[in-house]
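All protein chains but one are shown in place.
Per-chain residue numbering starts at 1, and chain names A and B are given in the order in which the chains are listed.
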Amino acid sequence: MKKNSSNTMALTPTTSNKRETVCIFGTGDFGRALGHKLIQSGYPVVYGSRSTQISNLIPKDAEVLSHAEAAQKAAIIIIAIQRQHYNFLMPLAEVLHGKVLVDISNNLKLNQYPESNAEYLAQLLPGSKVVKAFNTVSAWALQSGTLDASRQVFVCGDDVQAKQMVMDIVRALGLTPLDKGSLLAAQEIENYPLQLFPMWRFPFFLSLGLTAFFFFYCLALDVIYTYIYENNNFSFFIAITIPNRVCPVMALILLALVYLPGIFAAIIQLYRGTKYRRFPNWLDKWMLCRKQLGLIALAFASLHAVFTLVFPLRAFVRWRISKGIISQALNNKTEPLDTTNAWISDSYLALGVLGYFLFVLLGITSLPSVSNNVNWREFRFVQSKLGYLSLIFCTAHTLVYGGKQFLSPSAYKWYLPNIYILSLIVPCAVLVVKFVLVFPCIDKPLTQIRQGWERNPKYSE
Amino acid sequence: MKKNSSNTMALTPTTSNKRETVCIFGTGDFGRALGHKLIQSGYPVVYGSRSTQISNLIPKDAEVLSHAEAAQKAAIIIIAIQRQHYNFLMPLAEVLHGKVLVDISNNLKLNQYPESNAEYLAQLLPGSKVVKAFNTVSAWALQSGTLDASRQVFVCGDDVQAKQMVMDIVRALGLTPLDKGSLLAAQEIENYPLQLFPMWRFPFFLSLGLTAFFFFYCLALDVIYTYIYENNNFSFFIAITIPNRVCPVMALILLALVYLPGIFAAIIQLYRGTKYRRFPNWLDKWMLCRKQLGLIALAFASLHAVFTLVFPLRAFVRWRISKGIISQALNNKTEPLDTTNAWISDSYLALGVLGYFLFVLLGITSLPSVSNNVNWREFRFVQSKLGYLSLIFCTAHTLVYGGKQFLSPSAYKWYLPNIYILSLIVPCAVLVVKFVLVFPCIDKPLTQIRQGWERNPKYSE
Partner (left out) sequence: MKKNSSNTMALTPTTSNKRETVCIFGTGDFGRALGHKLIQSGYPVVYGSRSTQISNLIPKDAEVLSHAEAAQKAAIIIIAIQRQHYNFLMPLAEVLHGKVLVDISNNLKLNQYPESNAEYLAQLLPGSKVVKAFNTVSAWALQSGTLDASRQVFVCGDDVQAKQMVMDIVRALGLTPLDKGSLLAAQEIENYPLQLFPMWRFPFFLSLGLTAFFFFYCLALDVIYTYIYENNNFSFFIAITIPNRVCPVMALILLALVYLPGIFAAIIQLYRGTKYRRFPNWLDKWMLCRKQLGLIALAFASLHAVFTLVFPLRAFVRWRISKGIISQALNNKTEPLDTTNAWISDSYLALGVLGYFLFVLLGITSLPSVSNNVNWREFRFVQSKLGYLSLIFCTAHTLVYGGKQFLSPSAYKWYLPNIYILSLIVPCAVLVVKFVLVFPCIDKPLTQIRQGWERNPKYSE
């Protein structure tokens, strides 16, 4: 990548470099990094700066001139200065008239100013064509060349040709431009790098709340109850036993919550007899965060799997097992194999393993690069068919876990059910309703509605 | 993203929107979703509709006109109506002459009609330039903006300029156009969204068949034989024990089948003395589904790993262990540590862990986004060198598992070998032949052949 001046002699003169000059206002971090990259890609670069004293940080092959001189040399000017200094550009309005100004600025907070920086710039210099771009790319990424984070550059602007010119530069730098429309989108684009997983917020807080609830529920039943009534100090259950009760419960409930909005949508469409009316807002939002809910469920399921596999290594479990064996040995007897018990234990484990296996498959297909390589029918097949199969396996796993003790009164401490019973409510409801919905007499009208048929066409207008 | 009309006043008049108008015939789901997206990206949109009554579902900024009026306003007309209504377009032939018609239709079944919808449209309106596009994108994906499934838009058409215009629109919507050539490719493109994992079909049915065979083989030997001759009811083996015998066997055989076609290809090339002749058809097909075979093998290996780790949690295993301990305790003796046994047990486990570890590495590098970031030499290194190393470890794991009991007659119930012995045939054959092929005296001519050298040049013409 480095230009070795010794062997360039023969070649550089023949270079018919027809790329248009790019001007950069501002010699800060990003201005310099972008200049470097532009020069590498064959663009002549000229910097506009207050002091034309050449810093050793500015790329060697770039010119440094005053703002006005630099602006005259190029059709595209990249404004690499901060919003609060934009009014310095006012005196240059004449030079900048008709030029393409690329606003690359970012704010420190979401919605810091009433209008976006790019719109503010466009208002200051109404004669110039303002394009928003590059604000999501970091100087570090440009410099190091290792674009680990996104290669996407969101571009917006009111002038289509100006936008096209900027998008050509973006492509020449090896990045992917994404046209977001008119300059009105600048607000959204400027907010983008300040966002912290906006789609994950609701699923995250929902699972945090539910986890806290179930954790204290278990704490009461397993530690406090035992301490009060049986005088056993099982406080160490906090480390593994209780998390391993909460995790599967959360995984099952969240997985069911992924499929619940689809059930609601089907019922609403059947009731209305049309698909041409918007779903209630809450349902729309819920449907858009199903992927996030599913991935959090997968995280809980994974934790449950590892916590379970770790059981035989626990001092407590080893102590309990050896206690059982010693008491048998001291009583001079060996219990025969209880085949029913073996069946329950094995099928419970096998159902869990298969359910988790399908769940991981679902997770893998939701990786962007994998889902990019399947068509819609395949994506729906995996997410719907395999998803329901996984839900069935996981629900069965929990039901078999309950096994014989489901209705035994000893399972109800303080008249409260064990949490695995609570966790079964939503998934069982989803599976029962889904089972009803796949009956031909209900599935047929639903399919018709989804293909555009309407019971009462007046609804739609 | 939403246009807030209150603060647009200052800006919209200055917008020099040079994007050409797009016309959409049909106001169904997809037509509306596409219109919304086009307007967002700065295209003026005009709908052609039978009734010009404006539905509240149509994007606000779009015009709705009669078909003929709408078509006159645009150079590109997106035909968002179903194939069976295409003949309604016949009277408009004159207006549509020379225009670009974008066929976005899909069928309900593979090869439903003798010719593709796009070719049918081109035959109906020979004066128009038909381009096939957008049929793989779903209305839901366009609306929600969350393009979880593919961003790829396959485009084909006979007129290169018309295709270019459509591809520019595709890019402006933030999607990736993929030129598939002339309109003859429309059949393939129309079949694409109806396909369900075509590359996976053969590997899937192959593994299903083999799995069924090995399952019943194990059932006979482990459950039925034990029931008849030893009068033990081990029916619960169906849940975990037998799956955990079938899974490793399947994983090993399928992994070997990934490398077998490469062996065949090398032998064929050595025999023919040239690489310029096509392989037999079955070998070509086999080579193209190696990735799928490998991933199914990885799935079986993962199931085997989890089933094995779950062993200490099984009621049966706990019963068997405690029975052993109690009988020792009752006999008042402690067995000394059998070092050989410890060696076999530990190396068997270690080989399995390492083999599985390399196998997972192979799986990760076959993720599209990872393999996109490696060059061919690196890809081949991982898939070939690491792959063979994984095969060697897994085969050794199985051999050590057999351990001392390999030739003991008690291992042969009904004179049938245990299935792990069956599973060793293909991998051992592959490894032995590969071992021969890497000898310099054979590797050298093979490398020459692969670099283009021919023993009998007459073959190639």
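By our rule, a residue touches a chain if its C-beta (ideal position, glycine included) is under 8 Å from a C-beta of that chain, and two chains touch if they have at least 3 such contacts.
Note that the coordinates shown come from a computational prediction; the quantities given were computed from them, not determined experimentally.
> Based on the whole complex, identify which of B:L124, B:L178 or B:L270 touches the chain you can't see.
Missing-chain contact among the listed residues: B:L178.
> For a quick check of understanding: of B:L219, B:V374 or B:I442, which residue touches the chain that isn't displayed?
B:V374
> Pick out which of A:L65, A:A329 or A:L361 touches the chain that's been left out of the picture.
A:A329
> Out of B:A139, B:L295 or B:L349, which residue would touch the omitted chain in the full complex?
Missing-chain contact among the listed residues: B:L349.
> Sort through A:A75, A:L283 or A:L303 and give me the one touching the missing partner chain.
Only one of A:A75, A:L283 or A:L303 touches the chain omitted from view, namely A:L303.
> Any idea which of A:T136, A:Q187 or A:S390 touches the chain not displayed?
If we include the chain that is not displayed, A:T136 is the one touching it.
> With the missing chain put back, which residues of chain B would touch it? List them for me.
Contact residues on chain B toward the absent chain are 115, 119, 122-123, 126, 129, 158-161, 178-185, 188, 276, 288, 291, 305, 308-309, 311-312, 321, 324-325, 328-329, 332, 334-335, 337-339, 341-347, 349-350, 353, 356-357, 361, 366-379, 381, 452, 460-461.
> So that we can see where the missing chain sits, which residues of chain A does it touch?
Within chain A, the residues touching the omitted chain are 1, 3-4, 7-8, 10-11, 14-19, 28-29, 40-42, 53, 55-57, 136, 138, 141, 144, 146, 148-152, 171-174, 192-197, 233, 235-237, 239-241, 243, 299, 302-303, 306-307, 309-310, 312-316, 318-319, 322-323, 325-327, 329-330, 367-370, 372.
By our rule, only the chains that are shown with their structure count from here on.
> Using the average of all C-alpha atoms in each chain as its centre, how far is it in Å between chain A and chain B?
23
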